[in-house]
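A single protein chain has been removed from this complex, and every other one stays in its place.
So that you can tell them apart, the chains are marked A and B in the order they are listed, and the count of residues begins at 1 in each.
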Amino acid sequence: MEATATLKELAELVGGSVVGDGALSIGNVAPIDTAGQGDITFVANAKYLSRLQTTKASAVIVAPGVDAPGLAMLVCRNPYLAFAKILTHFRVRKAPPKGVMAGAWVDPSATLGDNVTIYPGCYVAENVVIGSGTVLHPGVVLYANVRIGEDCLLHAGVVVREECVLGNRVIVQPSAVIGSDGFGFAPDGTTYYKIPQVGIVVVEDDVEIGAASCIDRAAMGETRIRRGAKLDNLVQIGHNVSIGEDTVLAGQVGIAGSTVIGNHCTFGGQAGTAGHIKIGDNVMVGGRGGIAGDTEPNQVLSGAPAIPHKEWLKASMGFARLPEMRKELLRLKRQIDEFERLLKER
Amino acid sequence: MEATATLKELAELVGGSVVGDGALSIGNVAPIDTAGQGDITFVANAKYLSRLQTTKASAVIVAPGVDAPGLAMLVCRNPYLAFAKILTHFRVRKAPPKGVMAGAWVDPSATLGDNVTIYPGCYVAENVVIGSGTVLHPGVVLYANVRIGEDCLLHAGVVVREECVLGNRVIVQPSAVIGSDGFGFAPDGTTYYKIPQVGIVVVEDDVEIGAASCIDRAAMGETRIRRGAKLDNLVQIGHNVSIGEDTVLAGQVGIAGSTVIGNHCTFGGQAGTAGHIKIGDNVMVGGRGGIAGDTEPNQVLSGAPAIPHKEWLKASMGFARLPEMRKELLRLKRQIDEFERLLKER
Partner (left out) sequence: MEATATLKELAELVGGSVVGDGALSIGNVAPIDTAGQGDITFVANAKYLSRLQTTKASAVIVAPGVDAPGLAMLVCRNPYLAFAKILTHFRVRKAPPKGVMAGAWVDPSATLGDNVTIYPGCYVAENVVIGSGTVLHPGVVLYANVRIGEDCLLHAGVVVREECVLGNRVIVQPSAVIGSDGFGFAPDGTTYYKIPQVGIVVVEDDVEIGAASCIDRAAMGETRIRRGAKLDNLVQIGHNVSIGEDTVLAGQVGIAGSTVIGNHCTFGGQAGTAGHIKIGDNVMVGGRGGIAGDTEPNQVLSGAPAIPHKEWLKASMGFARLPEMRKELLRLKRQIDEFERLLKER
């Protein structure tokens, strides 16, 4: 799968500079402990710098100011990003398009771009539009009137329900569901009457959606996942939610209906929010954090209900000491009662 | 998709009355801000009543006592329910049945009712029974001896394992799993021996199950989801659980094995329960609430372990102030030590 490049070519690829032999032939990227001859490795964390002395790699990607005696260096401001780009260069190859394979069902009314691949077991319904270069792995189901952009990658078992729209370069991991009915019921005495969910989901460009994540269609209007947002596995997005640009939701996060999350937020694993709230830009929520109300931008929050992360750390320590605090409180109470008695006596 | 109706016809549909022109032609339902000529809109929340002055809708569904100058009104006791019914009237059309489509595998021993639709990529095993009017979207898999009632809607990728039973009008969102093995293992030294899960799942009439939700089959006997219960996405139901009638479980709720939940309960998102407990009717559990033991009916609970919701709100405020409380406690302790010293001196 790999092809070689010179260190100089890699430096040009990532906008960095070479210290050492730019003509060095590099064939792969590998972690610092397992890299060998012909590999380039990387140090994104200063903690691991000492391992440069023992690595068997031929070259290393480092930030300015790092020295790696005996190793050729690719120096750049963001070694982690450079690593990702070089890894992509060596290891990501798009397979040649296979067209509509035997065993795929594609409705004649569907419109397919150039160079698509539609594997066996896929179902593409009436009036679906699929952009050029898009790949549907086996068992993908697109309901009627779905529109998928260019160069998307839908892994096996993904379901996109009717009318939903995906932009370009959207990646969807296996078994994710886009456009399931929102959870809306009107009480009718003790039973519930289903509210038809007639809205859609719009997934903008460069979004990634994790395995078995579920994005509900809007009751009316749209649920929207904005440009560049990244959703991990088993994430739940309620109806009419909006997830901001470049916002990152880790595994098992749940966002309740009609909540609007700003740009460039980060939610740790198993975090969640109430419905019908608004969260500003650049909010970072710790793992398991629970946001119950409108939230100002530029904050780091933890706990449920969430409070500023530093306060939560202290309060959590306090929580563990609650039994001791209660005892202390009781002891003080007894002492005070004793004083009271003494004061009265005098 | 829409068809028109007069305002009077809609009022009859929902058991309400008209104030204004009953002959008005209505063609759709729309939210108050985006509604236009020929649309009916609704106000379920008094907070938004002021928007009636600016809406471009032709008519509005309101509760008795509301005035909407210049708009025709459909007056009824439960506007939200009326909205749901009118939306259903305008927007829900059942497609004509398509029968068993090419590319679906149906075992010859299966019994199919009238007017079923079985899309390509479905697999219907030996002795399955499917009621009339039921629709299986692409990729639905029914294992041997499954029984599905009438007018059910199983979305793409749903799996129902052997022997499980679904009632009538059951809706299952994409990729949900019914009848997976319960999680049962007998310790054998340090390893585990699988306990065969030979029971089934019974899903009663009018239940809705969300996308990627998983309902485990019983070890022996049955797991039962009772009439009218509504489960949101990514919900986990352990073996031998019973979910009561009209009980509502929001996204990512988890109910551990053998727990019995009463009728008309409501669980917020990411809530959960221990196994082998009994929860009474009309219990409401807040988002992320965790129920650890048997629970009396008619309560509102939050937190984990759950306590009455109002107490939890106060305790949560106390949690945030724990560091300050600890400081205060220390200060009082010092003061008291000082008194003690003073008292001794005298």
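A few remarks follow.
In this section, a contact is a pair of C-beta atoms (placed from the backbone, for glycine too) under 8 Å apart; a residue touches a chain by one contact, two chains touch by 3 or more.
Predicted model, so just to flag it, every value in this text is computed and none were measured.
Interface note for the absent chain: among A:58, A:134 or A:175, the touching residue is A:175. Within the complete assembly, B:290 is the residue of B:22, B:97, B:290 or B:323 that touches the hidden chain. The chain that is not drawn here is touched, among residues B:32, B:60, B:231 or B:256, by B:256.
When the full complex is taken into account, the listed residue touching the unshown chain is A:34, out of A:4, A:17 or A:34. Take chain B: the residues that touch the chain left off the picture are 105, 121, 123, 139, 141, 143, 157, 159, 161, 175, 177, 180-181, 183, 185-188, 190-196, 198, 212, 214, 216, 220-221, 234, 236, 238, 252, 254, 256, 270, 272, 274, 290, 303-305, 307, 311, 314-315, 317-319, 321-322, 325, 328-329, 332, 335-336, 339, 342. Panel shows chain A; residues 29-31, 34, 78, 80-81, 83-85, 87-88, 91-92, 103, 119-121, 137-139, 155-157, 171, 173-175, 206, 208, 210-212, 228, 230, 232-234, 245-246, 248, 250-252, 263-264, 269-270, 287-288, 316, 319-323, 325-326, 329, 332-333, 336, 339-340, 343 of it touch the chain omitted from the view.
Here is the rule we go by: only the chains that are shown with their structure count from here on.
Computed centre separation for the pair chain A/chain B is 26 angstrom, with centres defined by C-alpha atoms.
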